[in-house]
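With one protein chain held back, the other chains of the complex are shown just where they sit.
So, chain A:
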Amino acid sequence: MSLWVDQYRPRSLDDLHYHQGLSARLRSLAASGDFPHMLFYGPSGAGKKTRIACTLKELFGPGVEKIKIDQRIFLTPSKRKLEVNLVQSNFHIEITPSETGNYDRIVIQELLKEIAQTQQVDLNAKQRFKVVIINEADSLSRDAQAALRRTMEKYMSNMRIILCANSTSRLIAPIRSRCLLMRVAAPDSDAMGTVLDYVARRVGFDLPPDVAGQIVEDAAGNMRKALLVLEALKMQSPDLSGNLSIAKPDWETYCHKVADLIVQEQTPARVMEVRAKFYELLSHCIPPTVILKTVAERVVERVDEALKADIMHWAAFYEVRMRVGSKKIFHLEAWVVKVMSLYKQFFYGMDLTGFD
């Protein structure tokens, strides 16, 4: 039994529910035979991968849906073994090089060349090139990106690359210059409502509009999340009635607790307490940026208007430090200390004016 998100995922460009203009563009690109390298970008859950899969089908026909998963072993210069999962059909291959961390360059160098240098064997294939999909392209290291550059030009007759990323700023300019950029915006509320209704109908039930509204509101443009929540709610209460509450993920509740701790008390002891909680979150593989953003957003909800801008400023400041630096916890903690001191200063100032 697959999840509804997968089961009712559109399979062709015609089945896609929203961004019709974009679908039309993809259809015409796929039909023209001289398909360019592409970069799909947009927020998570907006439907980038679904759209890429549909485009592939438009390019190659149903054959791309015959997928197998393989593992490949690469050797690092120091002879360490790297295992990489390859999802492939006869016409395309999908990789997530960032799985191998700093060694992503080796995967790009070896795998892509190998693919690029072998001809399409199936003479009945609709296109003479193969497609390589690179997921999480914005986490590719600079070296891996550099390794892509000339490969993208040299082997263009055998291979096209589709990059999938959340944002374009982490991609180096020469890569952006070699791709056609495709922005996939998050669906708006109406579009999300339509998709939810559609899935409900396919499953065979009626979705009350207020429940749909609640789900859409909660998902904030993330279609995947909305569908997962819909399925969860339906399991919880088969007739979707009564007081439905959309459960927040554990880590989010936990982050909110951290925020509350910060707002309640500003002492060194509290910093220690918060630090332990950060460790806990990090050890559950919650990305540090997500932690910082979630906590910060919660903190600003509960402080005076005058402090909000500063708190977010320091969040931005320490977020980038966290990326450049190596110890995430240092910067998370530095932000907490900064916020606490701002908070204290602010109230100290208030008190003084109050006594005047």
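The definition used in the following text is that a contact is a pair of C-beta atoms (placed from the backbone, for glycine too) under 8 Å apart; a residue touches a chain by one contact, two chains touch by 3 or more; residues count from 1.
Note that contacts and distances are computed from a predicted model.
Participant: Assign the chain not included in the display its UniProt protein name, restricting the answer to "Exosome complex exonuclease RRP44", "GTPase-activating protein GYP7", "EKC/KEOPS complex subunit CGI121" or "Replication factor C subunit 2".
Facilitator: Missing chain, UniProt protein name: "Replication factor C subunit 2".
Participant: Write down which of A:A31, A:A232 or A:M272 is the residue touching the left-out chain.
Facilitator: From the options A:A31, A:A232 or A:M272, the contact with the absent chain belongs to A:A31.
Participant: Since one chain isn't shown, list which residues of chain A touch it in the complete complex.
Facilitator: 25, 27-29, 31-34, 36, 41-43, 46, 70, 77, 88-90, 93, 108-109, 112-115, 118-121, 123, 128, 130, 142-143, 146-151, 153-154, 156-157, 167-170, 173-174, 176-181, 183-186, 220-221, 289, 293, 300, 305, 308-309, 312-313, 315-317, 319-320, 323-324
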